[in-house]
Each structure stands twice: as structure tokens, then as C-alpha cells.
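See structure below.
The complex appears here without one of its protein chains, the remainder shown in place.
Letters A, B and C name the chains as they come in the text, with residue numbers starting at 1 for each one.
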Amino acid sequence: MVDLSVNLAGMIMDNPVVPASGTFGFGKEFKDFYDINMLGSFSFKGTTKEERFGNPTPRIAECTSGMINAVGLQNPGVHHVVEHELVEMKEYFHKRVIANVSGFSVDDYAYTCELLDKEEQVGILEVNVSCPNVHGGGMSFGTSAAAAAEVTKAVKAVTHKPVFIKLSPNVTDIAEIALACEEAGADGICLINTLLGMRIDINKRQPVIANKMGGFSGDAVFPVAVRMVYQVSKACSIPVMGCGGVSSARDVIEMMMAGATAVQVGAANLVNPYACKDIIEALPIECEKLGIVKISDIIGVID
Amino acid sequence: MVDLSVNLAGMIMDNPVVPASGTFGFGKEFKDFYDINMLGSFSFKGTTKEERFGNPTPRIAECTSGMINAVGLQNPGVHHVVEHELVEMKEYFHKRVIANVSGFSVDDYAYTCELLDKEEQVGILEVNVSCPNVHGGGMSFGTSAAAAAEVTKAVKAVTHKPVFIKLSPNVTDIAEIALACEEAGADGICLINTLLGMRIDINKRQPVIANKMGGFSGDAVFPVAVRMVYQVSKACSIPVMGCGGVSSARDVIEMMMAGATAVQVGAANLVNPYACKDIIEALPIECEKLGIVKISDIIGVID
Amino acid sequence: MYKENIYKICENKPLTESVFKMVLTGDTKYITAPGQFINIKLEGKFLRRPISVCDCDENTITILYKVVGEGTKQMSEMQVGESLDILTGLGNGFSITECRKPLLIGGGVGVPPLYMLCKRLVENGASPTVILGFNTKDEVFYEDEFRSLGVNTLVTTVDGSYGIKGFVTDAFTDGYDYFYTCGPMPMFKAIEAKAKTSGQYSFEERMGCGFGACMGCSCKTKYANKRICKDGPVLFREEIVW
Partner (left out) sequence: MYKENIYKICENKPLTESVFKMVLTGDTKYITAPGQFINIKLEGKFLRRPISVCDCDENTITILYKVVGEGTKQMSEMQVGESLDILTGLGNGFSITECRKPLLIGGGVGVPPLYMLCKRLVENGASPTVILGFNTKDEVFYEDEFRSLGVNTLVTTVDGSYGIKGFVTDAFTDGYDYFYTCGPMPMFKAIEAKAKTSGQYSFEERMGCGFGACMGCSCKTKYANKRICKDGPVLFREEIVW
């Protein structure tokens, strides 16, 4: 029997597998495919102070081994999330969930997190300072150490729950930004969000995505994600939630060896709705092959 | 008949296809596969002031739709290149070549470029400020606008040949760095070099690459490259040589629509030694399908 | 409800130069309404390809697809006996209303979902008139199949090389009491300008998942934001924001 449990900043999880924000909605669409209570937890679709429709369509482009999305944080707003989504969720998900939060100002973040702080179901606040799909906000916080730290401080001031800052990979020095968040009180770092990418429809001579650019993710980005998880976990002493291009149990193991305490699965859920189920079922088998008896033993084993 | 010719900062090329530095050596290994005079030009393996062995092996790791390399600028030194490689090359390549140059100090770059400036065969100097595989130099010039500009100025002072600065994608704001190079006198920008990536051998519990991290390239990085070519070509008025994940004629067309005047093909040459030949032969066919009669018409057609 | 499963190709042949018919065998119980779609995983492609159900029975699904890019090209090269990983039963599908004389208007590859719809309407006692719009004679497909359902079938071609010359709207007959349509946006606009009754439109959008999880395919309607893949692809005329 392989022990798959991990302790993520105080939240004990049965296994390290967590569907990534924006690829799992509020879990509703997946509960018809399998019992999502088998998940370690899941990160729900990023919410904001106000309701948002997001960007014009097309919002999706295909890439080799990946995809671009430019959803632009479509969500019903945090009030609706608290009053409806979380209430409904109680019926089909009985573990604590990770609340993914975005904002357009420091106050936005604080406002939204303060509301979610009161929700018992929320185990971790995942503060997204890295969405590439919203103008004049979002990502800019994630591309500056000072701004990321400011958001961290503001959020920490309004919540007792563990706060993970979700960082953008579109930066020169990811470790510097992560360290700034740690120093500002963050309890963990989640990375990576999407790489900024673009595709062009050469028949129509226009970008595939209405918004021109969007967030690139999927298998293709895995080596960048592993590298950043490694860099950040070596630089920081707070736990790292790894994300980016994970689609198999072996990917989960690789990312944990790079330094991740838990591992998120994003775009893979969209193509294979059973992705997380498949991974969780394969994990003990792959661990056994590799002589891993307790998965938490391998976190950051790479020098 | 489709007109494939392009004018790259004064160098007229029969077609926009250019094997990327480090993936084509000095052309010797490819001339047995096909007549490399069909190429627009090619960028030879990056050279430095002194001979370099490069990094320890393993230097290569496989990724989904891509690879990581950590060659570390192995090359026989610019003197050997000038005295032997270029002399030999005269026999099998009769067009002007692109000289890729790296350095560990501003003086290094100037020294190497000054020597190459005297070589008639060299059509363009491609100054690599972005190699992720060498410590204490190389990439650091490419991650700061000021440093990249300084290198540009130093090189421009010693040569009359067009100077292209080859930029790193591992930065927060690629347009800012490109603009700084333009203002410092660069005649063009080449991008992208490799993304910093990492893979772990989960059986051995160690990084696949002896140097731990390396440069990630191949099909997987194409959307990032298209995005950066687009951003830089919109920000700058000097020509852009696009590179990153190109493996087909349609990729070439997409990158040109994004703003590239010429397009480099890197890792694809390693897997399919005929990659550039295949692309050049397919280009007129794909152009015709798309109603393109003169390929230079599509450069930067995307708003 | 929707489900992922493996389907075997038992037929795959061209109907025109670029439109193919593929028949798949496997579990069909999740397909509950005409106008639903399936989402096909293809080797080497990241995203699945959404294709409407043209017809289905206890253990076969028929789709008609046009080769427009790499994915559909790949499909056209697959052999009988090969397998595909498919999500079925996606989307709301058309609502069978109590209409008597509905118009079914299909343009190009908007035609396929109307076939199963037509069957259901006929079963329901309605007498549909079907209008199939194409650019030119060589592109016409499924005319005979509709005729064998015993319904009045009109074909239009833009260049007049077959049937009625012009657009689908040029074939509009009087006396219809409802309409159903699937096809390109310019056709929708023309229909919206001309149609005198209530009706349903089936939309297309680039999709990330096809089952409502990613918000990739959202659109605004008069009453709420909807996902084309889950709350659509069929929208009622009354709710659409043009």
C-alpha cells in the first residue's frame, strides 16, 4: 500500500492531485463522469468581486500538445459563488476546496478573499496574480515582485486560511517574485499559470483568438513548469503547488521530485474528463514500480 | 509562380527559410542529405572568442513535442571558424551565411564580431544574448534591456554588416528589450532562443541534463514564439527573424504573418534532416492555396 | 448526460469532394436528442473535434463532416475497423415543439443535424419542408436521404448549377409554423431577417472541452450567459442576441 497523502500548508489531502482552476468549473460537469471526492481537492474557477462575462469568442485555439485560452475570468462574481455555487457544492464534494481568486486592484483581492475566508468549505485561498487574459490588471501583479507582495499582504490581513499566490511564468525571475510573496506572508506558491501565446488563422489572416493573445497550457508547457517549480521550491521554504502540462501519474511524480507538495492538472481535464481519476488510480502503481512507499518522501528529492 | 524572396535588412534571400544556429553546425552534416544552397541562408553554430567544450553530458532531454539541450556553446573558437570552417564552407555553400556570436563580456562580443566583420561570406551578424546554458554570462545580457543595448552598441561600433540581436524568451517584457536594441542601433531582432526548461529522470531521481536545466525548443514552443514575434514586430521598426517551433511551411507562413521577415528552423532539423528542404519545397504550394503570390506581402499582415 | 467511450468505424466514405460520411458503432445511449454533438479525440491533436450527430440508432452513430483542416483530413484518412475515443451526448439538441409544418434550413455542413431532427419531427406527426443550401451542384449531399423520409426537400445553390438559384431564403415557402436551422452566420442573418415564426438556431463555437467546464464557448443571450457546448448549441430565436 502506497501512502499518497500529503500535507499542503496544513490541509491534509488523501492524494496530491488537484484539478487546476478554470478547467474544472465548480466540479459540476465532472461529477457525472466520476465521483470527484476521490480528488485531493480541487481549485474552482477563478472568481472576482463582480460578475464577469469575460472576453469575446473565439476564446480557444489549438496548439501542438496544448491549447490557448482567453476566457478572461468569466465567473458569476464572488457573492454568487458563496451563495449558490458553494452551497450546491456541499452536496457533491465533501472535502475542502481551493478558492481561486482574481482582482483588478489590491482592494478587489482583499474584498473577495475576506468573503471567502468565512466559508468553511474553503481550505486554501489561491490568489491568482497571473491571469494573462485581462487588461489593466490581473497579470501585472504577477510580473512585479513588489505588486505580488502587496497583494499577498492585503489578502493575509483579511484571512486566517492558508494563502497560496499563483504566479505567472511570463517573467524573467520567478524565484525573486516567489520570495517576495513568501516574505510578505504567503503560505505557499502555486505555479505555473499559462504562458502568453498566440496563434494565427492563416486562411483568414487574423489571430485565432478574438483577444489576439491568450494563455498557453497543456503537455507542451511541462518542462517550463518543472523548471519553475524546481527554482521556486529551492528558493523558498513555503510549499509549492505545481501546475502546468501534467497529464499522467509519472508527470505528477516528476513535479513532486522537482519540489511540489501537491500537483494541479489543468488542460488535461478538458480533453480527457477522466484525467484526474486516471492519474489517481495510476499513482500507486507507478509509485510501486519506483519503490516509493510514501509519496511525500519524494517532494523535492532533486538537489 | 510564387515569389519567395525576402529582403532581410539588405540581404536578399531566395526564400525566408534559415536553419537556426546550433541545429545545423556549419552545414557539413546536411550537405550529404541535400544541396543546402537551396536555403535562404543559414545561421552557423554560435561561436565565441575562445574555444569551448561546453557542458558535461547528458546534454539532451526529450520532451513532449520538443527537446531540451544544454550544449553550452561548444565551438572551436572564432579564430578556428574564420580560418577553417568558413574556408571549407566556401566549397559547399555559395550564399552569404549568418554568423551567430556569443560572449561572456561586452568586449568578447566586440572582439568576435570585429573578426567576423572581415569575412565576405558573412551576410549578417546574429548576436546571441540569450543562451541559457552558460553561467555568468550569455543569457544575462538578454534579460536586461540596458545590457542588451550595451552589447548592441559595442558590436555596431566594430562592424558595417547588419547586426541582429537574438533575444531570450525568458523575460517579462520582450518588446522593451527589443526596443532598447533598436535604439542602440540594431538592424534586426532574432527571436526566440530557447525557453529555460527542466526534466527529471524519475527512475534515477536526478535531472536528465547534467547541467540540471537547459534550453527547451521544438514544436511545443511555437505559440510563445509567434506571440513574441508579433509583439516585437509591432513595437519595433527593424525586421524580425522569427524562430521557435517551426517545422512546416504553414508554420513559416504563420510566423511571417505575425511579423517575421525571415524564419529560422531549429530543432526540427535534428529530427528530420530534410526539414528545411521539405519546407522550402512545400512553401510555394501552401502559398498558392492561400492566394499568396509574393511571400513578402504577408509579413506582419496581422493587425 | 454525456460519456466517453471507444467507437469503431464501420463506414467512412466521401459524399462530395470534401464532405465525408462516417458511421461509428458503440454505445449510443447518451444521445438523447437530435442536434446534439459528439467530440472526437484524434491521434496527435490536443483538442477534440466537435461534430453533430446526423443520425443514430441502438448501436450506430452517423456523422457527416467536411474536411477543412488537419483534424478532419486525418478523419477522412481513417480506415474501417479503426477506433476513435469519443465523448457522446453533448449539448442540448433541438427541442421537438408541437409544430405541424416546420421549415428545416441547413447550409453546408449545417445540414447533418437536421437529418435526425427531421426523422423525429416526422415521427411526431409533423410535415417538415427541408431547404438545403449549397454553393454549387458538386457540393450537394443528403438530398436523397431527406427525400426518403418523405418530406418536401428543396435544394438551393448560389450559382444556380442545381435546384433553386440563390440562398436558402430564396426557397422559403409560405405556411410554415416554425423553423429549425443550422449553418453559417451569414445564412442565420438572412433567416433572421426573413423568418416570420419562432424557431431554433444551432450555433458553432471553438471549444475547449465541449461539456461545459472551461467557459471557452460562452455567449450572451437576452436572459443569461450560456455555453454553446452545454446550454447550446441550440438557442431559441427569442433569446438570441445578434
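Just so it is clear, a contact is a pair of C-beta atoms (placed from the backbone, for glycine too) under 8 Å apart; a residue touches a chain by one contact, two chains touch by 3 or more.
Quick caveat, the model's predicted, so the values are computed rather than measured.
> Among the options B:35, B:62 or B:183, which residue touches the chain absent from this view?
Only one listed residue reaches the unshown chain, and that is B:62.
> Considering the whole complex, not just the chains shown, which residues of chain B touch the missing one?
22-25, 28-30, 32-33, 45, 53-54, 57-67, 69, 71, 74, 208, 218-219, 267, 269-274
Basically, only the chains that are shown with their structure count from here on.
> Treat chain C as missing and name each group of chains that still hangs together through touching.
If we ignore chain C, what remains holds together, so that there is one piece.
> Central chain, going by Cα centroids?
Central by C-alpha mean position: chain A.
> Measuring between Cα centroids, what's the chain most distant from chain C?
B
> For chain A and chain B, what's the span in angstrom between their mean Cα positions?
Distance between chain centres: 34 Å.
> Just curious, how far off is chain C from chain A if you go by their C-alpha centres, in Å?
Taking the average C-alpha coordinate of chain A and of chain C, the gap between them is 36 Å.
> Taking each chain's centre as the mean position of its Cα atoms, how many Å separate chain B from chain C?
Each chain's C-alpha centroid was found; their separation is 46 Å.
> On chain A, where are the residues touching two or more other chains?
Answer for chain A, listing residues that touch two or more other chains: 61, 63-66, 219.
> Mark out which residues of chain C touch at least two other chains, giving numbers and ranges.
none
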